[in-house]
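With one protein chain held back, the other chains of the complex are shown just where they sit.
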Amino acid sequence: MGLDLNWALQWLALSARAMADHREELIELDRPIGDSDHGENMDRGFKAVTAKLAETPPETPGAALKLTAMTLRSKVGGAAGPLYGTAFLRAATALGDHAEIDAATLVAALQAARDGIVARGKAGPGDKTMVDAWTPAVDAATAAAAASDGDVRKVLDAAAEAAEAGAVSTDPMEARKGRASYLGERSIGHRDPGAVSTALILRAAVGAAA
Amino acid sequence: MGLDLNWALQWLALSARAMADHREELIELDRPIGDSDHGENMDRGFKAVTAKLAETPPETPGAALKLTAMTLRSKVGGAAGPLYGTAFLRAATALGDHAEIDAATLVAALQAARDGIVARGKAGPGDKTMVDAWTPAVDAATAAAAASDGDVRKVLDAAAEAAEAGAVSTDPMEARKGRASYLGERSIGHRDPGAVSTALILRAAVGAAA
Amino acid sequence: MKKLINDPRAVVDESVEGFGLAHADLVTVFADPKYIVRRDAPVAGKVGLVSGGGSGHEPLHGGYVGKGMLDAAVPGAVFTSPTPDQILPATLAVNSGAGVVHIVKNYTGDVLNFETAAELAQAEGVEMRSVLVNDDVAVQDSLYTAGRRGVGGTVLVEKIAGAAAERGDSLDAVAAIGDRVNQSVRSMGVALTACTVPHAGAPSFVLEENEIEIGIGIHGEPGRHRIPMENADGITDRLLEPVVSDLGLAAGDNVLLFVNGMGGTPQSELYIIYRRAAQQLAERGVTVARSLVGNYITSLEMQGCSITVLRLDDEMTALWDAPVHTPALRWGA
Partner (left out) sequence: MKKLINDPRAVVDESVEGFGLAHADLVTVFADPKYIVRRDAPVAGKVGLVSGGGSGHEPLHGGYVGKGMLDAAVPGAVFTSPTPDQILPATLAVNSGAGVVHIVKNYTGDVLNFETAAELAQAEGVEMRSVLVNDDVAVQDSLYTAGRRGVGGTVLVEKIAGAAAERGDSLDAVAAIGDRVNQSVRSMGVALTACTVPHAGAPSFVLEENEIEIGIGIHGEPGRHRIPMENADGITDRLLEPVVSDLGLAAGDNVLLFVNGMGGTPQSELYIIYRRAAQQLAERGVTVARSLVGNYITSLEMQGCSITVLRLDDEMTALWDAPVHTPALRWGA
């Protein structure tokens, strides 16, 4: 069984809750190597997403993600706003107007999201950005889809787990993109806040499918 | 035996040393009820006096006090500069060009100094200013001169002791003049820095006569 | 104490020297005795305007030397009034024969030192007047006290009297308009943090993380009372209320609203204060006809602000609008 509109709405609701719950944590992560606003930005953005979804209920998962993209783009600002905005927009395009999402489409959407982020932000793996959560997530999702019998839950779970490990993997990296890059070597030993918010969002996707 | 030029020079030298030694204490006294500069002002002023006296050695006690007055007036600024400037100038005038100062002249000089301060600053006893050191000092000096056999040391000693007690007496007063007056009741419980510098200067006069 | 200084005792020397280098087109700086004069002083036929006081309030007063405002400024040591030896030559340097007005903030030290200098200048044949500024409603005024301090209103007195002098008003007229501004202006300030005088090395008072000091002056001295921290609107109301009632403002009045930063408060916060004050005045039917927002009379790095309200008449408004060209205030020129 694929993922439907309910899943998408549940995913976005759980993402919003995760951003609210982890607001301080994301601010704290952004403090030493950024400007202490990532948690505030994401929380503000997903609160707006929640309001927007209630205001104009979408009819497909793709429409839900598109509305999310437009809202994040217009409410978040900073680096995260346009990057997540692009990610959700590309994912929405990959979903098209399907009512149900199968494993292959899911993988394609995750890949499109990651590619969108890379196209906009020009960061590669190892630059200590959210790309270091997205890239292993896409790889793990691809492998899970191939290995499994098309169980979207397993794909989501693999993606979330890989994103979490990816976020942890940013600790020893020296940042080359984003604000943390200004710190050079001093960025080493800190976790990238955007990678953590990515992991939280992908984990929410698992929860929504439970 | 009266007080001569040597005494005057010694007095001013000891006053300068007292201002340097008590610089921090006078700053600390000025902090809670003023603007933390009385020690700096007096130290700067008396250092300039020392330099000036070395540069153009005066020939009488009166000339020494006049040079002191002019230097304090031009180097100290704030409230203390003009007040001490006037005090020393009036005292100098009272001494005239006598080479030796007897007890009566000494009392007249102290009185002239005090009257000068009151004329410039318009503070009365109990207003929590240096007047509260000068006034008891003048009264005690007058009494000592009358009681004693014209011993200038006894007059000086009485003045210094009364000034010290006068400074302590400012503790419970509510300030009505100077910067401390802005604090109203909150000035209560603090000692007036100008009263303390007055006591130090009069104590230096005793030391110079020893 | 961390400050961008070299020797704590050289702060004023070096700062005024830098000021002179940066604004050589507008002012001439004399080092010893120290004073700052308008580059084209004395201006023939014009009444000279001199102000001064302790340093640490920058841009006051040096920043207001120039066309349409002060002819000379006399900086004392930090928070210590200047001496007659500085004030006298500054006064003589700007006297074109039309006389000189001293603008003096009401502090014992400033009053006494300017008084002495004025006497000496008079003895040298200069016609002298003085305008005393005492606009701080935080201080209870009475015959028996040192009276109110001069704070934010000083900037407005200097601008408006400066414009009067520039248009050619007589000595008495310049002094009269200065007095009139002083009578029409009131101020009140708040500190969130204290400041540290360089030679003192430690703050003048200590505020806890949740305390503020209401009714502070500009010399790092404590205020009238200490209260728990409040939000910006609450603080604004506390500052504005005594100003408005002391001025006796009524519906229909025109005012200049001046929100001043004490040196360490971001401009964004000053505009939050301004917003509330303007709203509150509007609610009373008072028209804010002119405004000024920024760090114009400061107390070193102190965090906090003051609110100053000037009741305007047509002449004051025209003189406020008149051209001014100084390092810190400039328009129409």
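In order of appearance the chains are A, B and C, and numbering begins at 1 in each one.
Note that in this section contacts are C-beta pairs under 8 Å (C-beta built on N, C-alpha and C of every residue); 3 or more make two chains touch, one makes a residue touch a chain.
Keep in mind that what you see is a predicted model, and the values were worked out from it rather than measured.
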When the whole complex is taken into account, which chains on show are touched by the absent chain? A, C
By the document's definition of touch, the residue of C:Phe19, C:Tyr35, C:Tyr64 or C:Phe205 touching the omitted chain is C:Phe19
From the listed residues A:Gly121, A:Pro136, A:Gly166 or A:Pro193, report the one that touches the chain absent from this view. A:Gly121
Of A:Leu83, A:Ala133 or A:Ala195, the residue in touch with the unshown chain: A:Leu83
Out of A:Lys75, A:Arg90, A:Arg114 or A:Lys154, which residue would touch the omitted chain in the full complex? A:Lys75
Could you list which residues of chain C touch the chain missing from the display? 2-7, 11-12, 14-19, 21-23, 55-56, 58-59, 63, 192-193, 207, 209-210, 212, 229, 231-233, 235, 263-276, 278, 288, 291, 293, 295, 298, 300-301, 303-305, 330-331
Pick out the residues on chain A that sit against the missing chain. 27, 31-37, 40-41, 44, 73-83, 85, 120-121, 176-179, 181-184, 186
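The criterion applied here is as follows: only the chains that are shown with their structure count from here on.
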With chains as vertices and touches as edges, which is it: line, ring, star, complete or other? other
Among the chains, which has its CA centre at the largest distance from chain C's? A
Taking each chain's mean CA coordinate, chain A and chain B are separated, in whole Å, by 76
Starting from the mean Cα coordinates of chain A and chain C, work out the distance between those two points in Å. 55
Chain A: positions in contact with at least two other chains: none
By residue number and range, which residues of chain C touch two or more other chains? none
